[in-house]
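For this depiction, one protein chain was excluded, whereas all remaining protein chains were kept in their positions.
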Amino acid sequence: MTTNLSTQELERYQKHILLPEIGLSGQKKLKEAKVLVVGAGGLGCPVLLYLVSAGVGSIGIVDDDIVSLSNLQRQVLYTADSVGKSKVETAKNSLQAINPEITIRAYAEKFSLENAAQLLQEYDLIIDCTDNLATRYAINDACIRADKPFIYGSIHRYEGQVAVFNYTDAQGNTGPSYRCLFPEAAHEIANCAETGVLGVLPGMIGMYQALEAIKLITSIGKNLSGKLLLIDTLTYTQRILTVKRNEEEIRKVKEGEYTNAKAIQACASEASYKNITPEELHQLIESQSEFILVDVREGNRMGNIDFEPNMTIPFTHLPGYIDELDQEPMVVVYCQTGRTSTMAAQLLAGDYGLANIYNLSGGLIAWQQRNGALVK
Amino acid sequence: MTTNLSTQELERYQKHILLPEIGLSGQKKLKEAKVLVVGAGGLGCPVLLYLVSAGVGSIGIVDDDIVSLSNLQRQVLYTADSVGKSKVETAKNSLQAINPEITIRAYAEKFSLENAAQLLQEYDLIIDCTDNLATRYAINDACIRADKPFIYGSIHRYEGQVAVFNYTDAQGNTGPSYRCLFPEAAHEIANCAETGVLGVLPGMIGMYQALEAIKLITSIGKNLSGKLLLIDTLTYTQRILTVKRNEEEIRKVKEGEYTNAKAIQACASEASYKNITPEELHQLIESQSEFILVDVREGNRMGNIDFEPNMTIPFTHLPGYIDELDQEPMVVVYCQTGRTSTMAAQLLAGDYGLANIYNLSGGLIAWQQRNGALVK
Amino acid sequence: MKINVLLFGSLTEIIGQSSISLSADKITDVHQLHAYLLKQYPALSAKTFKYAVNQDLVDTDHTLQEGDEVALLPPFSGG
Partner (left out) sequence: MKINVLLFGSLTEIIGQSSISLSADKITDVHQLHAYLLKQYPALSAKTFKYAVNQDLVDTDHTLQEGDEVALLPPFSGG
């Protein structure tokens, strides 16, 4: 197959073509490449921006999520207007505007072992930009079965990991997979608490993933097959560990012995606090259960709820009340709209590990609508 | 001064606020921060995207350039529709859509020692995202005089450098500057040949610069003051060198002994080949100078030029003719519009070092308009 | 025997620091080190992690040498 570059493309990719190691042949390989990016969040956004700009000819994006305001701190493909819209559709539109000459397909679905084979069919290289272990294992197992390489990236607070898995080199040797490193999804996953993340971190790890993609496609430099790159952004400690292929793990995957990926999924998005509806709160009050109701609004409160017990701890002051709240049998947090209280619940349950945190969904507005209660 | 975060902001920056090391106080510091980004190109685009998303309250962007098609390979703030438009204005619009809650100012001018003092006045931290040594020295000297820190980033092919210069720590000690590393702009700069760049590389180095900015603003982790981080993306070799402050250099800058920054600027954008107009080509023919005229169009040529000597070497085949062309006293490359021939000239002069390369500006279209010559 | 233990990801939060210097004569392999660490830091038992010695991932029967750098590596899930 001979791929040609148009005059427009020669100009657009001039800076790649001028690199002797890439040149015209490398740019043609990029144009011929078919890459599936799983996850259009913190890692997916930078990966997509740079692969689209680099001229990868065919790109698929898988994600069933919609954009939320808290995504905008690091998911740079979305604007304030994107909130509430499909990530993949929004991403596709923005990316196609950058590069109208490539093919971009949006798959507004959750990547799982059910749809994996069909999604992988059209692509030669997969990039794991997901935010949960369940999907990582699904990508790993699907790639082993379809005999395709994938580029893994993951983050935790200020640290990141990058690797190339299941990659077959020019000599026909296939490197290790994610299961050769971590065979099973562990009880670790049961703790789905929301943790914070430095916004720049997924940007940086995404750049390493995009770089690995360019390396694999154009055959330049050393790639991270058989390695695990560890980066600590606070200290700039960088380590490259050696990972060995474990044939027994590969066999288990090929023979279908791992089937737990789906079961884990249920947990991945589960919060460590519980949401309660105004109706449930009403029942709670009626049942005279022992609980404390905490107003977490910052200043300028527009109205107050029409019953006691009631504490007022603005969200920003919560860290000072952890011990006190920890001793309550049940803590229901609320605000005007439910937004601040969701963050308060995440902070208390996720970050400080409090076990009995409940969030009033929809806040006072929903409460008022539920029962016409007076909001003073 | 007490900065408050709105409910909207608490939700938008939730993932930062949940990090104990950043928290609400760190997010407030980001909101109070005033950062000037000099250069809205390969480094500036990712730096801006992530600082805007992170909630830096006041951001200035300085660049007098307009968007070109070849920028889109790595300058991810621009779309195909941006070509020909002001970089800073386009960037400002895109960035403000991501985060309408911060202040962004666009300065469509070239950063120089003349406007430096006024530009720096409004900002506390400067990020050097320029693509030439002249502006780097101007930033360095202006920051020393204004007593402000700057975050340096620079790239060469597959390698990058990052450092924090002129930063005064909590103990009041000021670190080294760029001139403590490289005192003078050298004759190095005389070679302004266009070289290629891996599109992902400025993305990665930009992420390190944005990370340093977040570190300096929120006082987390170790920063790169007094260090020079070297990254080789082909091998993942990373080195952190120690740079010492040179008081004599600082004195020279403060006392105005360095005034060469402006003189160097002229060269920064100078190409190592020459453009000739149709009129000049006409004179060349008339004077019977010895030269060879090379048609570098790829296939489907719409018309041929009406004189000899004339060689046909499609752009993609040029590397096979380097030795042959090198022996000609003068090589004039042309195409239909002047775009492909500009790339051909860059390739021959910049990458292969040929000394007598001339590019017919505006291509055959301009030639035809000049003298009504027949394009067969 | 002196061993430098490095912690990554959520393990840093459990131990409260990113490295530990150990000086223990009875620890000759990774298995013994693991038992020692679980005793010192019981919260580790709820965690999944792998051991790397001098930048190579190893099994628990790996023998430790004076001056080894041992990294404890949990899976990361974020993206």
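In order of appearance the chains are A, B and C, and numbering begins at 1 in each one.
The rule we apply is simple: a contact is a pair of C-beta atoms (placed from the backbone, for glycine too) under 8 Å apart; a residue touches a chain by one contact, two chains touch by 3 or more.
Since the model is a prediction, treat every value here as computed from it, not as a measurement.
Asker: Mind giving the shown chains that are in contact with the missing chain?
Answerer: Within the full complex, the chain not displayed touches B.
Asker: Based on the whole complex, identify which of B:72, B:104 or B:133 touches the chain you can't see.
Answerer: B:133
Asker: Consider the whole complex, including the chain that is not shown, and state which of B:155, B:224 or B:296 touches that chain.
Answerer: B:155
Asker: So which of B:26, B:39, B:149 or B:199 would be touching the chain we can't see?
Answerer: B:39
Asker: Specify the residue from the set B:125, B:197 or B:318 that touches the hidden chain.
Answerer: If we include the chain that is not displayed, B:197 is the one touching it.
Asker: Residue by residue, what part of chain B touches the chain that was omitted?
Answerer: 39, 41-44, 128-133, 136, 153-157, 159-161, 181-182, 186-189, 195, 197, 202, 228, 230, 232, 235, 239-244, 268
Quick note on the criterion: only the chains that are shown with their structure count from here on.
Asker: Taking the touch definition from the header, please name the shape of the chain graph: line, ring, star, complete or other.
Answerer: It is a line, because the chains touch in a row without closing up.
Asker: Rounded to the nearest whole Å, what is the centre-to-centre distance of chain A and chain B, using the mean of the C-alpha atoms as each centre?
Answerer: Distance between chain centres, rounded to whole Å: 31 Å.
Asker: Can you give the whole-Å distance between the Cα centres of chain A and chain C?
Answerer: A distance of 28 Å separates the two centres.
Asker: Any idea how many Å lie between the Cα centroids of chain B and chain C?
Answerer: 44
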